[in-house]
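For this depiction, one protein chain was excluded, whereas all remaining protein chains were kept in their positions.
In order of appearance the chains are A, B, C, D and E, and numbering begins at 1 in each one.
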Amino acid sequence: MLPGRSKPIVFADRVFCLLAAILLLGALLVSSAPCSAGVVKPGGAWRSPSSATVGDAVVHPTIDTGSTAWMLVSTALVMFMIPGLALFYGGMVRKKNFLGTMMHSYTALVVICLQWFLFGYMLAFGKDQYGLIGWQPGKILLLGVSPGHLINVGGSYIPETVFCVFQAMFAMITPAVIAGSIAERMKLRSFVLFLLLWSTLVYDPLAHFVWGGGWLHQLGAVDFAGGTVVEIASGVSGLVMALFLGRRLGYPNQVIQPSSLALALSGAGILWFGWYGFNAGSAGAATVVAGAAFLNTTMAAAAAAIAWNLTEWLHHRRPTTLGLASGVVAGLVAITPACGYVALWASPLIGLLAGVICYMAVQVKIKIGYDDSLDAFAVHGVGGFLGMLLTGLFASAAVNGIAGLIEGDGRQFLIESLAALSAVAYAAIGTALVGVILQKTVGLRVSEVLETEGLDMGIHGENAWDTGAVPELAATIPAGG
Amino acid sequence: MLPGRSKPIVFADRVFCLLAAILLLGALLVSSAPCSAGVVKPGGAWRSPSSATVGDAVVHPTIDTGSTAWMLVSTALVMFMIPGLALFYGGMVRKKNFLGTMMHSYTALVVICLQWFLFGYMLAFGKDQYGLIGWQPGKILLLGVSPGHLINVGGSYIPETVFCVFQAMFAMITPAVIAGSIAERMKLRSFVLFLLLWSTLVYDPLAHFVWGGGWLHQLGAVDFAGGTVVEIASGVSGLVMALFLGRRLGYPNQVIQPSSLALALSGAGILWFGWYGFNAGSAGAATVVAGAAFLNTTMAAAAAAIAWNLTEWLHHRRPTTLGLASGVVAGLVAITPACGYVALWASPLIGLLAGVICYMAVQVKIKIGYDDSLDAFAVHGVGGFLGMLLTGLFASAAVNGIAGLIEGDGRQFLIESLAALSAVAYAAIGTALVGVILQKTVGLRVSEVLETEGLDMGIHGENAWDTGAVPELAATIPAGG
Amino acid sequence: MLPGRSKPIVFADRVFCLLAAILLLGALLVSSAPCSAGVVKPGGAWRSPSSATVGDAVVHPTIDTGSTAWMLVSTALVMFMIPGLALFYGGMVRKKNFLGTMMHSYTALVVICLQWFLFGYMLAFGKDQYGLIGWQPGKILLLGVSPGHLINVGGSYIPETVFCVFQAMFAMITPAVIAGSIAERMKLRSFVLFLLLWSTLVYDPLAHFVWGGGWLHQLGAVDFAGGTVVEIASGVSGLVMALFLGRRLGYPNQVIQPSSLALALSGAGILWFGWYGFNAGSAGAATVVAGAAFLNTTMAAAAAAIAWNLTEWLHHRRPTTLGLASGVVAGLVAITPACGYVALWASPLIGLLAGVICYMAVQVKIKIGYDDSLDAFAVHGVGGFLGMLLTGLFASAAVNGIAGLIEGDGRQFLIESLAALSAVAYAAIGTALVGVILQKTVGLRVSEVLETEGLDMGIHGENAWDTGAVPELAATIPAGG
Amino acid sequence: MKWITAIIQPFRLEAVKQALSDVEVFRLTVSDVQGYGRQKGHTEYFRGQAMQVNLIRKVRLDIAVNDNFVQPTIDAIMKAARSGPGGKGQIGDGKIFVLPLENVIRVSDGTQGGEAI
Amino acid sequence: MKWITAIIQPFRLEAVKQALSDVEVFRLTVSDVQGYGRQKGHTEYFRGQAMQVNLIRKVRLDIAVNDNFVQPTIDAIMKAARSGPGGKGQIGDGKIFVLPLENVIRVSDGTQGGEAI
Partner (left out) sequence: MKWITAIIQPFRLEAVKQALSDVEVFRLTVSDVQGYGRQKGHTEYFRGQAMQVNLIRKVRLDIAVNDNFVQPTIDAIMKAARSGPGGKGQIGDGKIFVLPLENVIRVSDGTQGGEAI
């Protein structure tokens, strides 16, 4: 059993060991890598718009209105995941923290949006610097993003503005997922700073490594819609933050009564809906790859839901609605890196595995006793890791040009594993750094009195629901109001 | 007044008589049918991808990114109808059955998804066998669906994966609608088996008859987005299952207090939104037919809502919000088969009729006293039937090549009527069969104690809302937990 | 402090003075206007389909499936804003008025839909008559809208049906916004008549002035997605109606306990999501302008939310969730006229200003003491006005061909100001007229008893939530039921 | 006069109300309560974690009656509140508490005492 | 000491609270109840089907008072709880019940009896 407040030092130690191992493996692979940097693979090209931009100079590209339409919609769908996440998370916490928890999602949406505008886009997708980060001062404040500029993603031309805002949504939702781990006890001020620091130090570089033409991309790692950048990053960072914050008061002796599973289930429904933009939108165009990603996403979500429900039925004879919702999310997470690369028969398999393994990961958490409130780690961290491995296993060249282990390419499997491990290590270290900074400055955790009262009234001066007796006349403006 | 538990035998009797009549009428029409099998009508072609596939061999088709984008979105929209339906239904049942009722929708989503993957797609859209069913072992597990394969639907090429997953959504939502009839009293286990059996024995063949190149298609029957396959099938099957299950305890003497009309209304809003994918997406492409279907859908929904509200205002002087929501759904149901065939002026008319007639159908139910809990029959069954007749009446050749009775084609009207009657008969018989099987094996109905306690706590061990007094500390883990 | 019931006469007086001033300014500008009527500016053409129709005669246009797909989706998204608005508003009113408030949104949806069908579309987009109104009897009942007819909007061809239904959604949501001002006290019957009158006398002409080729369009005024037609019109009309109706019983001494801020926040999330269809859809095509509008919309919403939260934090140290939601809406409102014209760096600025100024406008309302229940005026009226001015200020020729004040075109700024002022005046006068008519005939306000009981039970005979004690058996059918 | 407070199972409310009508007790006040008693609570699940919920939903009836109505009221509740097979009563069916009541005043017209009940 | 329980109309709560303040009764406990009484319930509709709901929402006040405060408390409630035109009172306005109270103890400091009220 972990103590109520964690020891980040011990934790950091372990992380450094992990990192060393990864660096070694990485060096090995890099030294054997073909010179793939800048090479534009079919269906993979869109992730490095800078290389696509090169082409612009030569011919006058024409906008593909179909792909543009699809990417506009996909962006809107990913945005809609955030209100969905707010309901999913809000429904799982106690009534007194409903608004405070929703607020985390919405705050991520609005704060990261501006960070992306200011310099986030540049860090992730600016000109590559040694495979580590983007840097292109002209793109600060999006000044260098001309509204009329087209870029080639997924094989057809769409406006760079659309690419930029699509990617912005990914940057927003990732830390919103982390909020599940720190639910019901973190200071709002501290969370806002966390968003800014984490996005800058962890998300943007990671997005650059994998999608912005960075070292993982150069190595040949593929991650269709964010198994590393989004899922592993949020899950692992969530775990680290949960350890920094320590357990909620009373946890685990007094278990948390979820405020509304009906709304949590609706939130999961919205997440599934929005995930189509996330996954199939990651094709960057309305192509056969988008179609395959869409179908794979559906199958994996359904299979994982069934797997989770069956597992818990075996465990305690109760197939729960939250179990179905959690299984859906686990399946969507696991198929995220894989959906545009694996054959159709593989996705239900990936879903089934994700449902069982993520359920088990939650049980491990309960055994160990740390308080990752809404299981960002067990669902997103574990599910994302699993998804990366299975991408390396099941990738099929017929789908999108990448062959995995079952088609004989063991190297791709190793690269995927390395990418997953690197994401774990990078996210853990980066987040630990952010955690230490915040702990030493503004502090992470609300007071015990505020935690008892709840975030809604304590921070926001609001109630999520008017459930009280005699609501009509309970409130009057004070004399001086 | 019907007895608490119905007599399926008597019911089956009547159904067989109906069937005989239909067969006669059918034989008559078939013998006079021009040899239309396999003929690809403009705007109607997309329903038989197998014939489109033939074309593939000759030329290399190009993907239409605009149509692909639209079909991807439409698929997502239809998927989103299911969380919408869960809210719509959940809001109408009692608080203690909220989650159990939502679970029915979500279970349909995940279970049918896998059935579709395993063999459902093949049964509905595989190679036609004597006009009765699809059969093409290569499509089992979707193995024969190549991610890169394009098919011609609605006049342009989209990936087969997209067609497959779009159709999957239809297969999912249809039995989810049936759940409205069996709400608040069916075993979950039994419902899951029902889903599998019903989808295989009723939905897949019916989809094949009408859209997969089966006998109704060959006869020239048109059904734009599922008046027969989805609406009549779900409504009639719902009625049959409601009769099998018998009334809820206390019904109708103790009337059911809906848990949340606010959420039911929101669910109806989501249904409307998603129905655009359902109806306009059924054009299979981003064409003028899709545009007409979209506009017609909007008009019919609005007109039906007004008609329902006015009718109930005449009846009991209260225009209700649930009435508006119900009218919206009735209108959407009735325009479903018609939206891509009728002129713009016809859709408000169809909506008005649907609003009035479905409201009356509910009153008839109340008079008779059977317990179709959420009126799947009165709204979907009656509305779908009406829609098919009105398609035969109002179809306009200028819209999509099909002329109805008012343009002088009485034969089309007869064919539409036959298709509607056949769907009634086929669904009734098929569902009766499934009902008997389940009743003789796992049983259909939960125990009285469980029904009194509610599905949420009784089956799932969960509460939809934390509405209780002093929620914070009411729950503790048992020693052995 | 205003009296409980307002004096429309005094109000009308002030409005006439304002009008006079505007007419003078207008005359000045018109006399100096280049002969721009009918001239089709890039990116602005789509607003006058009649001129596009001219082109049809010459060449056979081809449908752009990508743009059609985008416009179909955009239309669905705008429709979805209405259920979102219903939640946003419903969550802000008292529990006893939840359904009655949602009903306003849904009623606007269904009633205006039919008005649009009957003659609204013709009035707004029929053949221009002296710059004042559309008139083209052939379009009554949409009879003249051929399902196969294509029109050129935003540079590519889409079906006229799609344009018609997209515009219909704008006509519906505008009076739905007004409902925020009259919440919790207006007769339903009166509201329905208000919808019909207001839409016919205020909305349709205004839409014609700006988008249908009317005098403001001829003058060169630009309003990308409805700063005047939608936002100013609804906000100002809301204010006028709030004054006509007078304050809610007990306001402001007894403050209103919002029924569910959790749902209000979810409603705001849906509004944001749907607003992409509203704003980026107003490009009329899947173009670079749509991309810029999309990105600008996102930035402005985020910036305004932050600005609102910061302002209230400075004011009373509580960053509220309703504040975030309100800021989001304020930002979306302000960027509405601007999103397709301003450079990317300008949108966060517009958002920041909107957040601060709309917050202040609410505080002014509280000081003055009139009862614009949900602040349609402070958010939509003030935000829309601000947005028009900032469009005139920040418009950048590189984005969409229109230069604003900062690019040296002071005339455009004046025109935008004139358009905004004209919309204020026209909406105020038109609404005052409608208000007087209703007051003299059916009456505006529910009885005190009904207001105390609440609209839900009083008008609809329904409860939004089953929150009561012992819900299960509380209701029985009366003997004669 | 007595103040009778009864705690019963929620799903027996309708039957109890009927039984009270039969003995001409038409007025009562109902509220939502939760009880700890002999009856075991139920187990809820949250992602595989079992939670024992001991507070059980009950309905509370408060009935002011004149003395000659006390026994009929008690009998009516006793009969109608019993659940389980054959209505034989089972754990959790609740309890009836009798408290002394000194006065009753009807708000609308000021009537006092036994007449006002 | 007496324990006064009053059942009133929800929308009169604010007025009653004010009237009680005026007679220097500042402490009370409020709860949500539903009542059957002389007042008729209302009719709800579900797809055209009428449902008669007889339980009517009321507010319950519990007020512990020293003996010399009993009459002022009753009078204050009587006056402020009456609804209808001219505040003349109408059916459904509720009732006031007076029960004997033996002791009061304040949790925070253990003060007992009349002083603790």
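Basically, contacts are C-beta pairs under 8 Å (C-beta built on N, C-alpha and C of every residue); 3 or more make two chains touch, one makes a residue touch a chain.
All of these numbers come straight from a predicted model, not from anything done at the bench.
Looking at C:Q115, C:N279 or C:S326, the residue that reaches the missing chain in the full complex is C:S326. Residue D:D93 is the one among D:E14, D:E44 or D:D93 that touches the chain missing from this view. Interface residues of chain D with the unshown chain, by the touch rule above, are 2, 5-8, 31-38, 55, 58, 60, 74, 77-78, 81-82, 89-100. With the whole complex as reference, residues 252, 255-258, 312, 315-316, 318, 320, 322-323, 326, 359, 362-363, 366, 375 of chain C touch the missing chain.
Although one chain is not displayed, its contacts with chain E can still be listed: residues 3, 17, 26-32, 62, 64, 99-110, 116.
Going forward, only the chains that are shown with their structure count from here on.
The chain with its Cα centre farthest from the Cα centre of chain B is E.
Inter-chain spacing, taken between the CA centroids of chain B and chain D, is 46 Å.
Averaging C-alpha coordinates per chain places the centre of chain B 52 Å away from that of chain E.
Shared contact sites, meaning residues of chain B that touch two or more other chains, fall at 64-67, 69-70, 73, 252, 254-258, 318, 320, 322, 460-463, 467-468, 474-477. Counting partner chains per residue, chain E shows two or more touched chains at residues 11, 14, 31-34, 45, 49-51, 55.
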